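Every protein chain but one is kept in place in this view of the complex.
Naming follows writing order (A and B), and every chain is counted from residue 1.
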Amino acid sequence: MINSANDRFERGLALLRTISGTQHPAVLDSLADIAPDLARYTVEFGYGDILSRPGLSLPLRQLATVAALAALGNAAPQLRFHIDGALNVGWTREEIVETLIHVCVYAGFPASLNALTVARQAFEARPDAAAAPATTPRPDGDRYARGEATLAAVDGHAGEQVLASLRDIAPDLGRYIIEFSFGDIYSRPGLDLKSREIATVAMCTALGTVTPQLKVHIHGLLNVGGTETEVVEVITQMAGYAGFPAALNAIAAAREVFADRRADQEDVS
Amino acid sequence: MINSANDRFERGLALLRTISGTQHPAVLDSLADIAPDLARYTVEFGYGDILSRPGLSLPLRQLATVAALAALGNAAPQLRFHIDGALNVGWTREEIVETLIHVCVYAGFPASLNALTVARQAFEARPDAAAAPATTPRPDGDRYARGEATLAAVDGHAGEQVLASLRDIAPDLGRYIIEFSFGDIYSRPGLDLKSREIATVAMCTALGTVTPQLKVHIHGLLNVGGTETEVVEVITQMAGYAGFPAALNAIAAAREVFADRRADQEDVS
Partner (left out) sequence: MINSANDRFERGLALLRTISGTQHPAVLDSLADIAPDLARYTVEFGYGDILSRPGLSLPLRQLATVAALAALGNAAPQLRFHIDGALNVGWTREEIVETLIHVCVYAGFPASLNALTVARQAFEARPDAAAAPATTPRPDGDRYARGEATLAAVDGHAGEQVLASLRDIAPDLGRYIIEFSFGDIYSRPGLDLKSREIATVAMCTALGTVTPQLKVHIHGLLNVGGTETEVVEVITQMAGYAGFPAALNAIAAAREVFADRRADQEDVS
């Protein structure tokens, strides 16, 4: 990448146009009266530096942003913008709803519900997102067995350890993780496991309060086909949405996970 | 509990009707156009699994939810719903206001003030909550002495250690904890200490940023008559309002507290 100031701005503006779906993105004008320099930084740094980076696809970047802003729960205007952006880079209305349902596992039902209120506004303004939702048929079979299988695919041994550690004190919380989080939510067909784990790493990074689970899901993302580069990219991207400290602390968690996995591989070989 | 899907839904719907005070709770319809499955999960998991659990009374569950949503400060629609719910399961307007005043100790004055704005809207819509507030008479006597006594009742030695640790660096912060947090707020007559500690454990779990204080107040809840089961229940309930990671990390704190108390009892015996 060429990094002169003009190149950064031009590259950022081109990407901002793609994501916003308009030639004249509102962020530029909306700050002109109060903080025009911040508009420039948004374009140069946010879009020209960060979102233009290789290593993570633009659709997955938008999904990460939508999930993180939904989990934080305090940035409705930006969530609205990035839900539109997610539609503009190829996600369907159904996949966005699926992502916002996934949010409830990591940030609670209120975060999910309030993000869906924002999504409804975004969808209603777009004829291309107006389709009526289908109820996913209640899946056949045992929720616990289905959850166990999905948990094993995502978390491997780490999930088992969490459940074992709950057995003496809150075994039902462990059961809910299997039945609800993995049996009901993660097993839904509307979003693949890699997308779910991108969203989860983004949320855990942005929240900044859940380091143990962030590590579990960095493992999880790598287990379901994500790369170390994608882990670093989704975390780096969160610098723009939750601040640099959130990104720095998540990178420290990623360093530990990467080292653990290398040590495990050496043990095997 | 029987756990077939239909039983979970029916049990959840019955409880949702009790809490919402209506036969046709709005959450079902409000998601029909965008995420009907999330409405189903809310009933089955949130109400049928979690809030239906034994081990913590329904009024204390509602109090925990109100306190946690007020402390998070980013879920006004749900806070409004659960303030109504708290009135519906037996709390008075005065007790809810008292809980929201208590919130300022753990999440700051803005969280308290904004939650009271939501409470005002809830109260104004209900004739049964329209009574004018009384000012609590300013208590007689020394704030510091009153605060010390209440702190000792709640925290025992843990409170003393916090104050001792502040003496070299911020002694006035320690003084404010005694005078304001415990002398002014905890000593108010409008809410008993057990209810205050249920609210406090719920807030500290949901915030996810205050593990040392969460441990102090798990001790506190047990000191003022709460049970280990109630601790586990209020933490487990937060999975639905702040996400599973928040609940898991608080359970880890509870495990340490429970073990410490058992070790102390063995030392004594």
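In this text, a residue touches a chain if its C-beta (ideal position, glycine included) is under 8 Å from a C-beta of that chain, and two chains touch if they have at least 3 such contacts.
Just so it is clear, the model here is predicted, and its values are computed rather than measured.
From the options B:F123, B:F244 or B:F258, the residue with contact to the chain not on display is B:F123. Across the entire complex, the residue among B:C104, B:L191 or B:V234 in touch with the chain not shown is B:C104.
Where chain B meets the missing chain, the touching residues are 71-74, 97, 100-101, 104-114, 116-117, 119-120, 123, 132-133, 135-136, 138, 162, 165-166, 168-170, 172-173, 176-177, 180-181, 184-185, 188, 204, 207, 209-210, 212-213. On the side of chain A, the interface with the absent chain consists of residues 5, 27, 31, 33-38, 40-42, 45-46, 49-50, 53, 69, 72-75, 77-78, 206-209, 232, 235-236, 238-249, 251-252, 254-255, 258, using the contact rule stated above.
Criterion: only the chains that are shown with their structure count from here on.
Rounded to whole angstrom units, the spacing between the C-alpha centres of chain A and chain B is 29.
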